[in-house]
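For this view, one protein chain was removed and the others were kept in their places.
The block that comes next holds chain A.
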């Protein structure tokens, strides 16, 4: 794999795309801006001093996608056929999720346009809300998917809105510990995952003073106060995919899932 923006001498150059076949190309990027819950509430109610925040950020994102080659040195100017910006107000994480979709029939991909659109939409959200909240944080700007072109389709694995929660075991880097030691594998699902900000993590078995669910909750809370949330409201748990309770015994290698009451059907 080589970097196409570098020539044989390692100098930056613009790739000649004249001989590439035209194909329908689409890219989706996303990002997030976290803010105080009060700011999010003002935004949702349209009560921020600068006016309609989302409409302004949407136009900013669309404009930015069209100006991408002015900002990114080796990008081609592309006749985009579609730029769509969407916002999702996420109360549990007190943030706005921004996603941008760019499309064209052409010879080069549109992921830089989608990423630029998301970045500038996030910056505009910051500008529109900064009068009431200067602590806002922009982050997680990334490509979600890309279709068309020679290099094939790309789709980010297991990152956004995991509908199949059991599939990937990804430890929270902030809490990851030596996984070679005997461990309990813990999952937080659905609303609980968003409320605690934790999806998967491993805890050494020896960290448990009592080898049961109550002992696990105590060990988790001692490690990170967020886990006090496991005792707030109705939180259910399953050990090795069988419903359990505080007294359910644990052994090394068990998978423990915590989740809110079920709402299927």
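As a working rule, a contact is a pair of C-beta atoms (placed from the backbone, for glycine too) under 8 Å apart; a residue touches a chain by one contact, two chains touch by 3 or more; residues count from 1.
Quick note on the criterion: contacts and distances are computed from a predicted model.
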Name under which UniProt lists the unshown chain, selected from "Molybdopterin synthase catalytic subunit", "DNA-binding transcriptional regulator YhcF (GntR family)", "ATPase" or "Murein hydrolase transporter LrgB"
"Molybdopterin synthase catalytic subunit"
In the complete assembly, which of A:6, A:55, A:74 or A:89 touches the absent chain?
A:89
Which residue from A:65, A:143 or A:189 sits in contact with the chain not drawn here?
A:189
Taking the entire complex into account, which one of A:51, A:139, A:245 or A:261 touches the absent chain?
A:261
In the full complex, which residues of chain A touch the absent chain?
44, 88-92, 161-167, 187, 189-191, 194, 234, 238, 241-242, 257, 259-265
